[in-house]
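One protein chain omitted, others in place.
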């Protein structure tokens, strides 16, 4: 443990040491305030040097833009400083443990960033002649091969843009299969466990399905009996997350799959948690029909403050024929792209359609492939094992300090509820905010919904034991403080971040969604 | 001015708002503590994957290394986090105004970083066959051309590694010329103004010269009479900085040059402040014989926390024949390098020798050239004008709040002394440290030596008026506070930085210059 | 393995704390026959050197846009991205952070999203914009669904100006979600598309692209009028966002929703993704918008700050009642967009647009002189369509053999539509005069 850590030092609010808390600038040494970009506007400044084109006759018709747009004029040094200062207001994986359950905030190797920027990868156009992008198609084909091998599934659609888009893709394939069977009209219900991520019901609803909720057992898993009772000839599919959002493996998954298939429905699996089992379990061996894979979770493409991601979907034999365009095939003259309905007809397939323009998130494909190749079959298996080990270590170490709703072992994440806070006046939210002062990003809170005041911790495999030990010690200290009436440490938290607690209610009540130029000052004043 | 700045808010120490000042981890939200690398050691972890070579017969003789070196074993995620966390403890130009006088902390364009990383620039070996590096030699030749045009001097040696190394190079050329004239023995004295940067006397002394100090006038410039009185047949050279380290142009520079030359000596100019006059004044028009140019100042190659830099030296006709190897020549078959004494003989020149292995700081050359080409002749002139304008604006705005020892106009930097702090109990150092809490890097302090408690402010041309206005307002507020007895704000400062004032005396008294493994614990305890 | 910090010793100690004998025990909930005993059939771990070598080899098989005269567009455009952009988006604090759900320690992301929303709203001439969609095509699909929600109608009309793959995406979504759709035939430049005639009382929206797929600028005003007269919305689609530096924005021509592809600003070609969907609308529709929104507020000390807001529209709160299922969006691409736009500013953005237009006009003039070429467009921005005297696909292939990437044959996206002789060509600020001369010369050879 670092000699610099103050473990064991008492925590206090206020106190005797002279702490300077207001400065003239509002800055706090390296913690710098930053104006809005628009407030930096200085007409005449510019962050690029572009020469005015030589005089020519415009051919814009009547569509020449008139008047000011309102964009601020800022020089390059100021622009760079603006974003560097903003960046310093963010937490990141590179700064510390980021235990957001379900989000899989793991290390993002810089090799992958470098590979994505090779001119032969980053600087090619999706509609160049295919003979000029054979390497790109090879890369996609290689990625597809890895994904199929790792999941044990025979087909994959690479194009979905993120997990939720993958869900849509998978459910569309299911729908297409049902249409092909002439059962689309009849099957209007989709079963979704209570613990599911919001995208699952949203996806099903988007396609017009009725969402039917499956209750959970006391062990945090699908209630098999309740589930079977809900099955019927009007069920199109089940959308099940496995490992589930409580961080648990669905023990009955094979029975579930069998029952689904028996009922003539399909089994969609939310694969957001594939990182827990990669290399150790192949979803194809569990009876799954379609599953998306968040390349930005399991395969570490950076989350980038909210995206972009990539959500390839693997398919069972039953669904492969319906997988969307485009896809890559390897023919005698090299790689080809099947892009249009005509191409598909020629290829003898029946894709349900197209999810997006072009071919998917190439920039994420190369990163994910670099990650996979770096780990290899052995390393990926170790990824799952270490992720699960780290989570169980957290669960075992904290179960007496926090409260755990379910028995272990867990998979890649450890779920706690708020029973340990009962009577303290501290809520899950407060507890999380106090972690900020300690230098941690909070865990996922209030999700999954099946548990009260949930605290879902996913350390991932890229955290060291040393880092996790300090994290555990900190949470123990916080739990102790909460229980010993040190309420202000929580309800006022965070104290030390660039901003203290933000008023979200006010924000939603009268939304201010953009900057507006200040009203011109009145001449008389 | 930013709406987020708290100008006009009173500053107080301690106070009523509950400020949490100790955390369990020692972290303060985004301000994170970080252990020493060695404390992260975890044998078995490793940040690279290298395969053991296939068995082979070593040919190391008896020199196989035995035993542990002691290097820590750390995985890549931990290494990345270590340095990201360390970085967050640094101030930088990208974070804010960095007004270090004489150091020229200006914006570092990222284009230049990108250019330095082109494989054809960053990934070529200095001893490849010259026919495989024609573009590199062209680049050096182009840079040389720009430097000669900008300075109005006929020759340049590119190889010196930094400013001080350039000084050495220039003084060696002077010495070589004196040797050629048979006057080396006779000329043993070098005149250096009191206000000179430490490298000037150190350089002269390194070459065995007696350093003779020239006093300054009340106007902060070389005392012409005193200087002339010091001239004599034993003087080898004068080393003069112009604009000088008080930020002033040496008005009598041409008279000085004439007198130097009349006395049979040479005129070395420290060109660290060339940024003040680039494009407006050519040192060649001032009678200078040799001058180094800090590419890392005037031409914005990044300072990198202390280096690397580059210090090319331009030469007058008198010194060109002695310029060191290597240099580039353009012949009928393209560019050639004159590397060895033999090459030079063939080329008919008489270089004094060699400053360094290989050919100099190519990585800096490309950055500097990209910077020059971006600005062009017009932009570079504007650089000088804006640098001087910004400095004069600071001087004019603060001269009534701080105390200015010399009349303006100044050149690229504004010098203040500590008279304004008289009787406040606040010293220059305290004043500077209080700036840290306000989010500023302090200016250069206690330099130049000709002024008491000097505060030397160089805003550079890449600061906006808005940024400078806030800086000025902050210094005014600090000056006001110092004068109104708010002493604690200064003497205890900084309060808000990652570390508070560090004990430099203790560090020097019993130096700890490296980490040592902790002594093994005694078994009995 | 370099990315895995745990050592065997760590693992043993941790298993001890957990009270498990082996890691296998932790996987005991996995049905036995589904537990893989050995390794999957894939290569073992590799070092950086090997991975880099393998991927660089693939990359080397592609012709990169920087290596040839390059004129390919049709929905993705090669522009110069200032070096500062790529540098800044790689900062750890941006690259390796998550969606800003904890605003106290994600003000960096939140503030740039707020600024991004403002820029998009200003440029499109709309009131508000969201914090991005996946890309232009999926944004287009979402816009149609939103129009259905707003109008409570079920039928959209897609103009023949719309990028065929965008149309396919809308159709796919529309079909599966059970909505109606009318897709008009390709709208060739020179012929006016009478879309107003297709707007009926049950039409929820019309979707029109400008510059259109064939490069032609479209007058949205009459379409907006016709749509509004029937209570329908006008959705304007702008895949080349640089155009709005020179061209009247849809917001000033009556559009109700503007969907854009932001790739052109700050983002590379990337073989088609990731890109960034821009989505702007009128204030009154904000509660029907899909995607994340960032809003201004204050913190406990009264200081200005930003938060994600109106999340009651979103799946993580509203689940099956959400306006969209989108979760992860295009965060980092927004950042690239907004940084590049900040560098450009008002003047730079407009000038960039003028340079693009000049480049395309120059190219059109040069190519028009090549025998066998007819330029179809009247009013265009940086892209136009030409009729060539041989099948366009063959022409493009033959040009590629001569080291020129000359554009997109319409038949690649619209096979069997009788458009085999049409070639869509773009020119931007990255093309030099030499590039355009090389194109004309090569085309002359090929035709």
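Here the chain labels run A, B and C in written order, and each chain numbers its own residues starting at 1.
To be clear about the criterion, a residue touches a chain if its C-beta (ideal position, glycine included) is under 8 Å from a C-beta of that chain, and two chains touch if they have at least 3 such contacts.
Quantities reported herein were computed from a predicted structural model and do not represent experimental measurements.
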| item | value |
| --- | --- |
| Touch with the omitted chain, as defined above, among B:29, B:153 or B:168 | B:168 |
| Residue of B:392, B:428 or B:474 in touch with the missing chain, whole complex considered | B:392 |
| Chain not shown: contacting residue from B:92, B:217 or B:349 | B:92 |
| Full-complex contact with the absent chain, from B:103, B:314 or B:415 | B:103 |
| Residue in contact with the excluded chain [from B:216, B:269, B:293 or B:370] | B:370 |
| Contacting the left-out chain in the complete assembly, out of A:47, A:126 or A:160 | A:47 |
| Interface with the unshown chain - residue positions in subunit A | 3-4, 29-30, 42-51, 74-78, 80, 84, 109-111, 113-114 |
| Residues from subunit C at the interface with the omitted partner, ascending | 2, 48-49, 53, 80, 82-83, 87, 90-92, 343, 429-430, 432 |
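Definition applied: only the chains that are shown with their structure count from here on.
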| item | value |
| --- | --- |
| Chain whose average C-alpha position is farthest from subunit C's own | B |
| Between the pairs B-C and A-C, the one where more C-beta pairs touch | A-C |
| Touching two or more other chains - residue numbers and ranges from subunit B | 3-4, 17, 29-30, 42, 45, 49, 75-78, 80, 84, 109-110 |
| Per-residue overlap in subunit C, given as positions that touch at least 2 other chains | 1-6, 10, 45-48, 82, 84, 86, 92, 104-105, 301, 303 |
